[in-house]
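A single protein chain has been omitted from the complex, and every remaining protein chain is retained in its original position.
All chains are identified by letter, namely A and B, in their written order; residue positions are counted from 1 within each chain.
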Amino acid sequence: MFNLIPREVRFFDSFEQQSQHMIRAAGLLQELVQNFADARAKAHAIKEVEHQGDQVTHEVVKRLNTTFITPIDREDIHALAKELDDVVDLVQSLSSRMLLYRVEKSAEDLVQMADILLQSTENVRKAIVELRQPEKYRRVLDHCIEVNRLENAGDTLLGLAIGKLFTGRPEPLEVIKWKEIYEVVEEAIDKCEDVANTIESILVKHG
Amino acid sequence: MFNLIPREVRFFDSFEQQSQHMIRAAGLLQELVQNFADARAKAHAIKEVEHQGDQVTHEVVKRLNTTFITPIDREDIHALAKELDDVVDLVQSLSSRMLLYRVEKSAEDLVQMADILLQSTENVRKAIVELRQPEKYRRVLDHCIEVNRLENAGDTLLGLAIGKLFTGRPEPLEVIKWKEIYEVVEEAIDKCEDVANTIESILVKHG
Partner (left out) sequence: MFNLIPREVRFFDSFEQQSQHMIRAAGLLQELVQNFADARAKAHAIKEVEHQGDQVTHEVVKRLNTTFITPIDREDIHALAKELDDVVDLVQSLSSRMLLYRVEKSAEDLVQMADILLQSTENVRKAIVELRQPEKYRRVLDHCIEVNRLENAGDTLLGLAIGKLFTGRPEPLEVIKWKEIYEVVEEAIDKCEDVANTIESILVKHG
């Protein structure tokens, strides 16, 4: 399998593809929570993105296992591929769970949390794109710091949302559904922070 | 501790033992969810299997830490031992939780999910047994693909089960209990898929 493009370049290509899938999934989720019309079609589109993402992830892991010399540490390549994939999986499982729960009306807190998730994925993508160019490491780090800031903002929002959920005399079944929905968005935002932490590790080693 | 059996063979022996414990636990779970008579005795038997499994896992980790040259990558040995152990732990925690919840009647969806779990564990065991023989790698891969297929089937079933759970005017406490029960079975099936993915990684490296 002789190939003139060096293997390292292809790892970065794959990470960029994965981060585009991640943004696409987060963008579709944002559309879904802003407007539940055509919820089924939107959830279906997220499922499609997840399938495509799976294939790229699979290719990265396979290439990693057959590549002797890698541009960045093997465990970091593996972690990045896995964490980017996890973000998409969480968005997909959230969207299908919302269909199951027959959620028909969004909540302002959910819209805001989905917005934070989308911003996080956009910052992750920028960090990944610039990771190819050592002269841009300062900017990569700035994107990572922004992802950390967004995670804190998401955590605060989650607290407010959960607080409201238990206020008054809520319907227990609604509490069960919405607590899960909010917590899965927060989990996806956390996973973006894991990606940012992995990228920071790579920077420190190569800085 | 001079020993004529090479160390690598003993790693494979341990994985086979672990996979037998896993099948035994999944089999007992299937009996339990088919018929809650003698639930306490069945849960107790699962607890026994878990104890035995812990010992094998502990031996693998100890041997790994004192073995310089391993037949397959150290991180893969560690991952396999841990993931096989996790399946048994999940089955054990599920069975004791069902006792706590005084579940006395099963649900058709639970029986089907436990069946998928049992099939997954059987495929994992076959893959592990044949992993010793490079000429059987094609069949190992087939078992892994089957485990992936079963995981998808389990995921679909979980969706149906959760959907039904929230339909009508369910008792919130029942929803809390059953949602957890279904999700833990799905988690055990997912963990079998993790084992299959680890095995696929090993195949790629040695293929």
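Here is the rule we go by: contacts are C-beta pairs under 8 Å (C-beta built on N, C-alpha and C of every residue); 3 or more make two chains touch, one makes a residue touch a chain.
No experiment lies behind these values; they were computed from the predicted model shown.
J.: Out of B:Arg40, B:Lys62 or B:Arg138, which is the one that touches the chain we can't see?
T.: B:Lys62
J.: Go through chain A and note every residue touching the omitted chain.
T.: So the residues of chain A touching the unseen chain are 159, 162-163, 166, 170, 172, 175-176, 179, 201, 204-205.
J.: Determine and list the chain B residues touching the chain excluded from the picture.
T.: Contact residues on chain B toward the absent chain are 61-62, 65-66, 96-97, 100-102, 172-173, 176-177.
We take it that only the chains that are shown with their structure count from here on.
J.: Just give me the whole-number Å value for how far the CA centre of chain A lies from that of chain B.
T.: Centre-to-centre distance between chain A and chain B: 28 Å.
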